[in-house]
Each structure stands twice: as structure tokens, then as C-alpha cells.
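The block underneath contains the structure these notes are about, expressed in C-alpha cells.
Every protein chain except one is present and positioned as in the full complex.
Then we have chain A:
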Amino acid sequence: MAADTPVAYIQHHLTNLTYGKLPAGYERADGTVLQEAQWTMAHTAQEAADMGFMAFHVDTLGWSIAMGLLFLGLFRFAAKRVTEGAPGGLQNFVEIMFEFSQGIVRDVFHGRNPIIAPMALTLFVWIFLMNALDLVPVDYIPVLAHAMGLEYFKIVPTTDPNATFGIALGVFILILFYSFKVKGPGGFLKELSFTPFNHWSLVPFNLVLELLGLIIKPISLALRLFGNMYAGEVIFILIALLPLWVQWTLSVPWAIFHILVITLQAFIFTTLTVVYLSAAHEDH
């Protein structure tokens, strides 16, 4: 493993498995120079950074999709065998999640939209599952991946800003979509222009304020989740640097505390999404 010093170890654990396009004439880490642009696996963090926007984090995408499929597969399985009578264990669990997400929506969402509750359920369970990967000991998967010839492997998708910003982008598009749909373009523009100060001379000021507020919504969503999970991951990695005999005195309490964090972060992301969408549905 390319982790001889603590700094290198930490950096290694925080680098994603990246598949991207390197430009022509690029000098690879091993000294070879590319004749033409090429899609390839990054071998170093520098290469991954140089790929720019034209790159995928294979581990993030893979694990997030795997968690999404786990959620949908499990719930679809329960949905197929659902019964009106006394529910079994799986159905019971699924129904608890349903009532939980319905509760969130009932409490904060005042419009009428059949999409919101299932979306809240998807967000909560999906993000929870992705966050829960944080509890897997930090070295298991990277060592396994290394044995399979993969240089980097970061399994927690929510410690990758691409994942959290990607979801927040989806939420942002939904906010815009419903704002336009419910309020109409004119109504939406009017809301942006005449709140919070209802006077024509303050329209530019209002516009700047409201547009900033609008854009801040997805950014705060994404950064909150990312920041919390990233910090948690870094602390796990730091604990892993300690001598073996003392690790458990810190990693066990931190992991137990982290159970709360991963649930709470999934809950906050879901609730705030519903709150934002509720605001998008309010017609003045």
C-alpha cells in the first residue's frame, strides 16, 4: 500500500478510485507520456486531479448505486409480499420506515404532492445506507481493493462531495420545477422580487437576496452532509493511525457516536429537502 507516512496514509484513504480522461501529452506518474487523450484509471491523486471534470469516481458511483439497489430491492421484495394482515418482520421494518417518512412529510409539507413522501423515504434510507458504510473499518475495503489491483478505494459515497452535491442538485431541480409549476413563472419571479421587502425600489436587492437564498439551499444540504461524514471518516482514519492496543478505546466510542451521526444526517437531509419543497409549493 502506498502509505508509508501518516500523511500519505490519510491522503490515500481520502482519494477516490477515479476513471477519467487524461489529455494528450500528459506525463503519467510512471514517466510515460501520452500520445493522445486517453480514458484510464488514475494511478495517483495528482492524476485524478488533472483529469478535471471528465472523470468518474468509480467507487462512489458503485457503492451509492449498490446501496440504492439494496434499498429498492429490499423494499420492492417487501412490497410484493405485502399483506393487510399481521405484518412479518421485514414488512414491519418497512412499514416503520414508511410511517417515519410519512411523519416527516405530514409535519413539514403543507402542499399536496404524491411524490414527496416516497422521495423522502428514498432519500432517508439511501443516505442512511451510504452513511452506514462509514462504520466498516477503514482498512478492510482499501486493502481488499489493493489486493485486486485497485490503487484507491473509498467506500463511503457521502464523504465524496460529488455524491452529496449530485443529490442536492437533483433536489434543486425539483425545487425549481415545483416553484415554476405551482407559482407559475410570473408568480415565482414576483416572489423572488418582492420578498422580503415589498417595494419596487428594492427589487434588485430582493432579487440578489432571494437568488442567493435559493442557491444556498442545495449547497447547504450537500455541504452539511458531506462535512459531517468527511469529518467522521477522517477521525476514523486518524484513530486507525494509533497503536493497535489503544485503537479500540477510541474507535468504539466514536463508532457508537457515529451511529447517531449517520442517522441524524440522513434525517436532516431528508427533512430539509421536504421543507424546501414545501416552500416551493407555497403559492402566495
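Definition applied: a residue touches a chain if its C-beta (ideal position, glycine included) is under 8 Å from a C-beta of that chain, and two chains touch if they have at least 3 such contacts; residues count from 1.
What we mean here is this: contacts and distances are computed from a predicted model.
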One chain is missing here; what is its name in UniProt, given the choices "ATP synthase subunit b", "Circularly permuted type 2 ATP-grasp protein", "ANTAR domain-containing protein" or "Ribose transport system permease protein"? "ATP synthase subunit b"
With respect to the chain omitted from the figure, which of A:R76, A:H110 or A:K181 is a touching residue? A:R76
Specify the residue from the set A:L22, A:A55 or A:V108 that touches the hidden chain. A:A55
What residue numbers in chain A mark contact with the hidden partner chain? 14, 16, 18, 20, 48-49, 51-57, 60-61, 64-65, 68, 71-72, 75-76, 78-80, 82-85, 91, 94-95, 98-99, 114-115, 117-119, 121-123, 126, 157, 160-163, 165-167, 169-170, 173
